[in-house]
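Yeah, one chain of the complex is gone here, protein chain that is, but the others are all in their spots.
Let's turn to subunit A:
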Amino acid sequence: MNFIKETKKWYFIFLAVWTLIADVPFLFMLFTSFKTQSELLSGNTWQIPRQPTIENFSTVLEGNFFTYLKNSVIAVSISVVLILIISSMAAFAFSRFKFALNNLLYSLIIAGMAIPIHVTLIPIYVLTNKIKLYDTVFALIGPYVALSLPMSIFILTEFMREIPLELEEAAKIDGCSMFRLYSDILLPLSAPALITVGIYNGTYLWNEFVFALVLTSSPTRRTLPLGIWDFQARYGSDIPAIMAFLTLSLLPMLIAYIFGQDKIIKGMMAGAVKG
């Protein structure tokens, strides 16, 4: 019995140490964001601010912060809606119908999950320039949707295959069209998988960096991760302002996480489990 108690103490010590490692960077970020430049340079960097100031936050909000936020919301929400529509349509075809190319096309798309995005970067940059979408939020939507499709189609097809056939057979006898079958029967029944796919792609694209870096250039056209990058380049020496920017940029995800912790974690893992 003593042995168990002894180990339990070690559990807590270990977990407490890991809590420090995992979360102290966030405290540093938060504390620093309320400090003045002079307090940061004179005091201990890890200390609680003595005279908290919100000046750093107003510096950030007076800049382009809301523009970056708006661009992120536009790029991510349009992409996620398109991903859900297009991948569920394809998944419906793959999971419910027998046709000559079914297996071949499906395998090809699944193989797309393993493609390193960097091989597509230069050609997509060239293409985006050619079709005159360079440096617009819409330049991001094409690659965001296309590169998310293999994983999304895979998750949805596997889910739809588990839905019993009886339901649609009854509907077919009643003369239900293919489109009604998709929109009125398969889509509602796939809601849990659609939510997972939506969260997985939403969180991934919200933080996407390399395409936004290559396909946009002006501050008014960039998304939040690039906003951090630009702000850091401009205010490199004003560490408290940068920390305020980081704190604000974490807020949307933090709020989403507080409201849907389990769903978000499940969504984030969706891409990995079968990877």
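Keep this in mind: a residue touches a chain if its C-beta (ideal position, glycine included) is under 8 Å from a C-beta of that chain, and two chains touch if they have at least 3 such contacts; residues count from 1.
Assume contacts and distances are computed from a predicted model.
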Among "Sugar ABC transporter permease", "Nitrous oxide reductase accessory protein NosL", "Acyl-CoA dehydrogenase" or "Dinitrogenase iron-molybdenum cofactor biosynthesis protein", UniProt-listed name of the chain not shown: "Sugar ABC transporter permease"
Touching the absent chain when the full complex is considered, from A:V60, A:A75 or A:L147: A:L147
Of A:V76, A:I228 or A:A244, the residue in touch with the unshown chain: A:I228
Interface residues of subunit A (partner: the chain not displayed): 3-4, 7, 11, 14-15, 18-19, 21-26, 28-29, 32, 40-41, 44-46, 85-87, 89-90, 92-93, 97, 99, 105, 109, 112, 114-127, 142-143, 145-147, 149-150, 153, 178-179, 182, 206-207, 209-210, 214, 224-226, 228-229, 232, 239, 242-243, 246, 249-250, 253-254, 257, 261, 265, 268-269, 272-273, 275
